[in-house]
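Following: one structure in structure tokens, then a few remarks.
The complex is shown incomplete by one protein chain, all other protein chains being positioned as in the whole.
Naming follows writing order (A, B and C), and every chain is counted from residue 1.
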Amino acid sequence: MEDKTLRIDEATIVFSEKPELTEPVLIEGLPGVGNVGKLAAEHLIDEIGATKFADIYSTDFPPQVFVRDDGTIKLARNELYYWKGPVDLVILTGDYQGLSTRGQYVLVQSILQLVQEYGTRRIYTLGGYGVGVEVDEPTVTGAATHPELIEELEEYGIVFKDKGGGGIVGASGLLLGIGTMMDMEGVCLMGETSGYMVDPGSARAVLEILASILDVDIGYAKLEEKAEEISKIAQRIKQLEQSGGADEEAGDLHYIG
Amino acid sequence: MEDKTLRIDEATIVFSEKPELTEPVLIEGLPGVGNVGKLAAEHLIDEIGATKFADIYSTDFPPQVFVRDDGTIKLARNELYYWKGPVDLVILTGDYQGLSTRGQYVLVQSILQLVQEYGTRRIYTLGGYGVGVEVDEPTVTGAATHPELIEELEEYGIVFKDKGGGGIVGASGLLLGIGTMMDMEGVCLMGETSGYMVDPGSARAVLEILASILDVDIGYAKLEEKAEEISKIAQRIKQLEQSGGADEEAGDLHYIG
Amino acid sequence: MEDKTLRIDEATIVFSEKPELTEPVLIEGLPGVGNVGKLAAEHLIDEIGATKFADIYSTDFPPQVFVRDDGTIKLARNELYYWKGPVDLVILTGDYQGLSTRGQYVLVQSILQLVQEYGTRRIYTLGGYGVGVEVDEPTVTGAATHPELIEELEEYGIVFKDKGGGGIVGASGLLLGIGTMMDMEGVCLMGETSGYMVDPGSARAVLEILASILDVDIGYAKLEEKAEEISKIAQRIKQLEQSGGADEEAGDLHYIG
Partner (left out) sequence: MEDKTLRIDEATIVFSEKPELTEPVLIEGLPGVGNVGKLAAEHLIDEIGATKFADIYSTDFPPQVFVRDDGTIKLARNELYYWKGPVDLVILTGDYQGLSTRGQYVLVQSILQLVQEYGTRRIYTLGGYGVGVEVDEPTVTGAATHPELIEELEEYGIVFKDKGGGGIVGASGLLLGIGTMMDMEGVCLMGETSGYMVDPGSARAVLEILASILDVDIGYAKLEEKAEEISKIAQRIKQLEQSGGADEEAGDLHYIG
């Protein structure tokens, strides 16, 4: 199935399937603040039953393999899924973003070129918006490529107010910034999050708005479970910190995702 | 207007217009010490009403978009403006310099190649010269590509004295150093500045000399306003520091530009 | 013997001999945690009397030469050895791994391409698995490219249990991850080690299992000697630390290999 003479370069896409898609909407959720984007993208993939059709390798991903629970390995990669529905979707997720400035640009441009061939016109990138304090009811802030999109999407409850000259770093920003030059339009949906822990609650807030925009119907039970699990861990960390102890025991829990 | 198959590389120039210009003088003001160069270039653009004709993108700019106050995004870029006058001008400004050593060289060489095609022979690069203490009446220090230029420009009040073997880092230096090899000549005008805050006063000192050299007549009201605003902020920071408090409140003010 | 117009690039292989080999098994032992892999590979080379047939240079190795005891120099490099036996072997070792992310990928891919031409189907990469505490009887943990390999190799005493989502960084991981795409299969054998000192004991544990898999018969006297030497150094460091002194005297001993 895979090319035996394949050489991984700055962005090497290996297809396991070449689906037929009609102007698919591109959705991106890669690791970032609170892991909100990745959690949301992965949950969406599970809930709608999207199918993986390509792996993306890069000399700009960490030079390492991940060891799965069964003892087998997996090379650092990003993954592309598709879903055929009222609106076709292509979903980008993975465990890594490019490590270098140039790598970020090259990876994003390769992905945009791929979806451009499918006719993609609309992009939603998903991420977290760190506010430094715990958030009970996370709002979803947006940033758009075009003013008309803001008008169109404000009715879904996305806040497009002044972020005080902030920036969106990484794939969530670049996909939109470079996508604009390739005649695409899009929005970055950022769930409010403390930024200190993975945040399934913020991922849910983002996903509820996205599902509403895309008019797909999904459940949130798994995100809910994760949120409760994280919440318990957070409480335990607090207790440990208040009792002055056991930083080490708690330390690894921050990154459970 | 823009090429749909555009791929951003180390230095990718996207023209929105191809103006007719006669041996334009190149003026550069990018971020640096006290943001003096950028403030001066932007003020000049506003005052003379220069027109943007090209954006420069680079895989060496930060992989991020900037969110504007209205919620729309802007990809990291540099910008080129032109002005047709007694002497034609091309003005380079932007929010970033290249992040890597190589990127700096490639960007500068691409810009020099562009203006070489327009017949550019003269370059003025604008910057700040950090002295570590507050400066009331900033002098403007110069460094030139050729000894004859020093003679020519000393009468404008530029100080070309010994800087003790110092260096000029980034685009302001490279444009001159590499420009020399392309048969151009030029001067770097450096306004004295503390180096601790953005310094519209120093930008004005630089601009007054540049305007005099170019024989253009511009106002300074907006720079004056900004200088007063910064001055108030500085006083407030001092008060806060003396009262031992509120570093956080003051922290963000350093970079208002 | 060597090409006079040779230019070292990201991965430049210089052959001193082109051996005839039949589907050689690739064995890798480069510097890493506890130097386990390198110690094991070098000991194997010595014991079976493998022959060097190629040097690998790279613009991604440290830009330096190593001064040998006799005052002659040796450029930073990796080395390839071969051994013709019941199963032919190609053994990769050296004093360095690539310094950059991209360099790691390029070097590994060049080596895989080389052994692919020899028909290599099986890879064993050797390394250490840092546990942070002293280990008396090091176990050997494995990670494999395919589930069938795990079944095949568990009988040799390799532990393929859950490593809790860990990763294998560098050539030991990449050779397997990228090798999979080139129709090879393989296992990373990781000897338990404190991670604080070079660990000949852990290297021996790894090598005993590898020798058993390859069905080659080797002695361990030299590794035994080294282990005792290191053990004495470790005791001396402990004594020095307990007496509160002489960190400097002990400092250099950590890296004797």
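Here, a contact is a pair of C-beta atoms (placed from the backbone, for glycine too) under 8 Å apart; a residue touches a chain by one contact, two chains touch by 3 or more.
The structure presented is a predicted model; accordingly, all values stated were derived computationally and were not measured.
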Chain not shown, its touching partners among those shown: B, C
Listed residues B:Leu26, B:Ala144 or B:Leu189, member touching the removed chain: B:Ala144
Contacting the left-out chain in the complete assembly, out of C:Pro62, C:Gly157 or C:Gly219: C:Pro62
Interface with the undisplayed chain - residues on chain C: 2-8, 14, 59-67, 69-76, 99-100
Residues in chain B touching the chain absent from view: 98, 101-102, 104-106, 108-109, 113, 116, 142-147, 150, 160-163, 165-170, 173-174, 176-178, 180-183, 188
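Criterion: only the chains that are shown with their structure count from here on.
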Overall pattern in which the protein chains touch one another (line/ring/star/complete/other): line
Same or different contact residues where chain B meets its copy chain A, judged by the half mark: different
Interchain centroid distance [CA atoms averaged], chain A/chain B, Å: 37
Between chain C and chain B, distance of the C-alpha-averaged centres to the nearest whole Å: 52
Set of chain C residues in contact with two or more other chains: none
